[in-house]
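As you look at this complex, bear in mind that one protein chain is not there, while each of the others sits in place.
Moving on to subunit A:
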């Protein structure tokens, strides 16, 4: 028998490695998919129980403002009006991102287009540092600095959506900045060269060419910032006042989905209507983060050249 012929027909170390590697990666994928699916299923089954088992109405949940799950309304259904929390969550998120985006854009433009090596390094480490600060520290600073500041300069008790937005502003700033930096760096330098060669100034080039080319990346950065703001619990909870009332302005005490969740989940008993209602809030959060992800995907597809 020809030894080469035998060799190429039998399994060797390489084929076994190949199979083993494939098995490992498939196992990892299956595990991750299983974890994600079970999280969704778990939260969904708990969250939907409010409506199936406890007979709360979905319409009440989304559009009314009475949050008192353990008491029954006139129609015999539990009062699970989550609109105040939904409004609070959106309020702090949108405001924080509106505050943060201009600063993030400016910082990112400075870092990529204007700063020298040292400036870049310095700002890079500053933004990285901001990411690393634990949220309880942000909350604590918010409590001691932002709340009195808002009380003195804007009025009210100082607790409310505005304070939450200020704290979140600092927290989402590094997220938006660093993703914007990445997308600005990805703009091919020949775009800038072409623009400058046409006699455009640095500013015109930055504003009309570089920023435009990086726009999909910047939008993605903003959506990621929103996702971060929407999901933040502790720091917001410390400054927002935690009243499950419909916010009447930016300065009255209100609450977010996350703050009600963290405050309440330890004080309710598994399987009761109060507990299930909190799971419904968690389901809303989960669906929102799914939505943010889909938006990012969609922007990515739109922006591809």
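Here, a contact is a pair of C-beta atoms (placed from the backbone, for glycine too) under 8 Å apart; a residue touches a chain by one contact, two chains touch by 3 or more; residues count from 1.
Here, contacts and distances are computed from a predicted model.
This figure omits one chain of the complex; the name its UniProt record holds, of "Phosphate import ATP-binding protein PstB 1", "NADH-quinone oxidoreductase subunit I", "ABC transmembrane type-1 domain-containing protein" or "Cell wall protein", is "Phosphate import ATP-binding protein PstB 1".
In the complete assembly, the contact with the undisplayed chain comes from A:196, out of A:72, A:87 or A:196.
By the touch definition given at the top, subunit A reaches the unshown chain through residues 188, 190-191, 193-201, 204, 208-209, 212-213, 305.
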